[in-house]
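Here the complex is missing one protein chain, while the rest keep their positions.
The chains carry the letters A, B and C, assigned in the order they are written, with residues numbered from 1 in each.
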Amino acid sequence: MKIPPFKEINPPNKNGYWINPKTKESYGGQYISPLLIPNLQKVEKCFEKAIKDKKFMKGLEEKLLTFIGVNTPILRSTELENLIGGARKVGKIYLKRTDLHHDSSHKPVNSFSSCYMAKHIFKAKKIICETGASMHSRSVAAACAMLKMDCEVHIGAVDAEKVSLNKDISELYGAKIVVVHDSTKSLLPAMASALRSWQSNPDAMYVVGSVAGPSPYPRMVRTWASVIGRIAKQQFKQITGKVPSTLFCVCGGGSNLMSMAYPLLKDKTEIFAVESAGEGIPTGRHGATILGGSKMGILLGFKSKVVMKSAQIAESLTEASGLDFAAVGPEVAYLHDIGKIKFRSTTDMEAKKTFLMCCEKLGIVPAIEACYVINAAIKEIKKRKNPRENHLIHLCGSGESNVARMIKFKRENE
Amino acid sequence: MKIPPFKEINPPNKNGYWINPKTKESYGGQYISPLLIPNLQKVEKCFEKAIKDKKFMKGLEEKLLTFIGVNTPILRSTELENLIGGARKVGKIYLKRTDLHHDSSHKPVNSFSSCYMAKHIFKAKKIICETGASMHSRSVAAACAMLKMDCEVHIGAVDAEKVSLNKDISELYGAKIVVVHDSTKSLLPAMASALRSWQSNPDAMYVVGSVAGPSPYPRMVRTWASVIGRIAKQQFKQITGKVPSTLFCVCGGGSNLMSMAYPLLKDKTEIFAVESAGEGIPTGRHGATILGGSKMGILLGFKSKVVMKSAQIAESLTEASGLDFAAVGPEVAYLHDIGKIKFRSTTDMEAKKTFLMCCEKLGIVPAIEACYVINAAIKEIKKRKNPRENHLIHLCGSGESNVARMIKFKRENE
Amino acid sequence: MNKNFQEMFAKAKQEKRGSLIGFATGMDPNYKTSKKILIEMSKHCGAVEVGIPFNTSTSDSATIMDANMRAIKAGANTEKIFKLIKEVKSEIKNNVPFLIMTYMNPVYRYSIKKFAKKCKTSNVDGLIIVDSNNNSPEDKELSKELKKINVAYVKLVAPTNDEAFIKETLKKCSSWIYVVSYAGLTGSKQVNLGNVKKISKLIRKNSKIPIGVGFGIRTKSDVSKVIKIADATIVGSGIVDIVGKNSKNHNLTKKIGSYLKNLKKGLNKQR
Partner (left out) sequence: MNKNFQEMFAKAKQEKRGSLIGFATGMDPNYKTSKKILIEMSKHCGAVEVGIPFNTSTSDSATIMDANMRAIKAGANTEKIFKLIKEVKSEIKNNVPFLIMTYMNPVYRYSIKKFAKKCKTSNVDGLIIVDSNNNSPEDKELSKELKKINVAYVKLVAPTNDEAFIKETLKKCSSWIYVVSYAGLTGSKQVNLGNVKKISKLIRKNSKIPIGVGFGIRTKSDVSKVIKIADATIVGSGIVDIVGKNSKNHNLTKKIGSYLKNLKKGLNKQR
């Protein structure tokens, strides 16, 4: 198996901005203390060097294939089709199985690639990262273990409780866990804490968990992560002879979305991103950055759509720690604003029921994050009712760390 | 990817026995109440029919590839090599990553295949199985969920406590859990309980979790499971140009051993099976059927080496629920007695330390069962000191369900 | 045919009634009490079946599994059960035949030849091995050895078995054949008379061997119904239940006695 090569198709400008040609609105940039500017310049240089370095890329791709196991299958799910009338009514439904990755989510592809670059090109001895569902920290910690680097993980106190399995695994991998009690005690303050720590450790490299952060992170992360989509596109063509008619991904920050959507941006695939509607968007208690009507804001080094209460970053409320990010990556906001990506949402209750349904009907324990996309995809596909379409859903994680909460939910609801 | 076809190379005789040509000792057979004889005959007929049914096999293999994800990678581990002097001194070490399977162990390949046969050929509506580490029940329950069959799981009360994550997942998949309080409250009484339940439900199909049980189970399970080894052999030849010099697998009942060893039985690969030495074989508190010097015995429908105390099946004592099986499958005992498979052992303490080592140095959370084989392999490879050898270790499971116990062990030992 | 069984069936025939065969696990709850239980049983039963407990049984219900575990805890093993039967037989006045019921492993581990010999020297009249398969080398050896010494080899047939299997089984079976009344565990369901009729017919088609029916027989009325079809009826869980619930009760043997006395009332063949 060879990984299809990367082609840059939607580059930001030299200052790290995507510009909306109609509104002239800019997305991205580098809003950060001058202290970190040299670090960011170095990350950018290392990244440029890395993607051109054939030996580096060969080494990286081998590890992605054999350590992360990035060549995961695409599963035709007649079970899902049958829930909404069968393939003859709604078309075929396929699941990209990144739940089968090492450390069970799409995250390790970016995490490992970034750490591998940190080790071999940036020459860092230590990695700093933040985490929400701890999927990111778990995979960063795994990479650091294998690459013999120190690893410091910042996690919000609320999340540390919610997904303790992943947190414990990060610790087994040798990561130092910093529990963050600031503000919402979730992903955003954890990321702020990680960036603050980087200022005190400029020799370390920071590894972000989504397509967010100051330039060059959004571009770098989607480039690394797009390995998933490049393979998926090739597989899908082999299976169906075509690119997918529709693509469905969940969207917290947007890394799993961009991992799959990026290589399809110039194709005629209709791309859907799914946000967490929490208790319902009208209640205000949700995690839907785009569909909640968020304005442009500047935080954590970048400019994008941000959930705010006046000028403060607001709480994003959702069952899924991995979606608890009060913003979307700048390229995602840009792609939404130019109409390339459509948005849908799923409430927490719908997602939890979808979790049980997936266990009982598919024999799959999905990450709770993935349940938002499955639910929304089913709703959309049912509405389209087009038997000629081939739908692709990104099953972006496995739900071992959600089992404790979900078995309680099951028992309470029976 | 196409799965290399199965070739029968070590068939039992028509009564389900392997016969040692020197000693005339027989292994296997069908020691069970006459009530179950017709069921076993039906299972055997279905199996014969299944492996010759091209459409069935095509359907099965597609699901193995896309649902179970059986095409897992082989990882070169320079990290393990470097622990014992580097490749230049000890040769190259490769890990077969069945930890990346759906439901995270080698078990789903047999479980799914058996259930698929139960559904499409046996025409059962219900599956009965036993489980130790719950890896088997988890994967049987997943298969039943996807195939819309009922699932009844028998689990020893002690194991139910030890690996509650897997048990909870089995429950999420919709399995009915029967907790068994008999005798040692572990895998063997659970299997006895499952067989007893089958007698009351002859329309159900029983699915065993290792290469054990009455004929045709030992042969059927190793045939299904050998998909893993057939793929691994092909991959290994692609990577190194040769078959492995050595193969290391852990051995509880022997399913993960046979899954890899079977396709290599006629090759010049030296095959090592690793047993749990528990607190040390001399203490008597261990799970080492072969190295503990067990005699031939008859239990749970088959004749093989069995850990006994006079005529009673004795407790097998080990940290690893998945190895807590006081016997080895009959074909395994036979292959040992004719000298084809060599045995090694690892104590619980060594295995637990290996668990922490794998997390910290490899970035992999192995199933505790897999730690026995990694430890023994390292010891053996170091002793061989042959730089021209290519070693293959079966990393047969992922350790999410061991995390709770192991993080306690880590904290207590720091 | 074993002489004591021959006598048992002959006498019953003469008296126009069926025979009651009682089962208890040897050494449950301990050696001494078990001895008393078996002696009491020999007073009421046509034959007594004694279990050598096996901790990994594949056919017993929870009731008998518990009895197995109690006996093992009390130190039961093959040797001691033989001793127990021998002592009981020497103390009782009549020729009530005694059978051993067990799984293949205890026999195999003891050595098949030695086990057969020990049956003879311990005055054991018959043997039932739940998990002995007609095709196994052990079954062949065992049936050969038992034949030599005239110890009954009582084999099981179940409602799921076809005629071919029954024929195969009849070849080895001696003294009588054990019909399992339903698909399930000892004592887990109600006796299934339809099954019993069906299998008995198949057996009668091929042999004149006496038929004993077991599994699910607990009451006088069960006994009465079964005895209309078969020659003997085996009662196990009903007895073992009393042992389990009264293991420390002074009246244990008395209770078993009156339970059996009542069952016996159902043995009459005539309406």
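Simple rule for what comes next: a contact is a pair of C-beta atoms (placed from the backbone, for glycine too) under 8 Å apart; a residue touches a chain by one contact, two chains touch by 3 or more.
If you're wondering where the values come from, they're calculated on a predicted model, not measured in any experiment.
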Which displayed chains the hidden chain touches across the whole complex: A
Residue, one of A:S33, A:T78 or A:T283, that touches the chain absent here: A:S33
Options A:A50, A:A277 or A:L300, residue touching the unrepresented chain: A:L300
Given A:N20, A:S183, A:Q234 or A:N386, the one touching the chain that is not displayed: A:S183
Residue touching the undisplayed chain, where the options are A:T78, A:T283 or A:Q312: A:Q312
Residues of subunit A in contact with the chain not shown: 15, 26, 29-39, 182-183, 188-189, 192, 195-196, 199-202, 295-301, 303, 306, 308, 310-313
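Here is the rule we use: only the chains that are shown with their structure count from here on.
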Distance from the mean Cα position of subunit C to that of subunit B, given in whole angstrom: 38
Rounded Å distance, subunit A centre to subunit C centre (Cα mean): 67
Junction residues of subunit B, two or more chains touched: none
Contacts with 2+ other chains: residues of subunit C: none
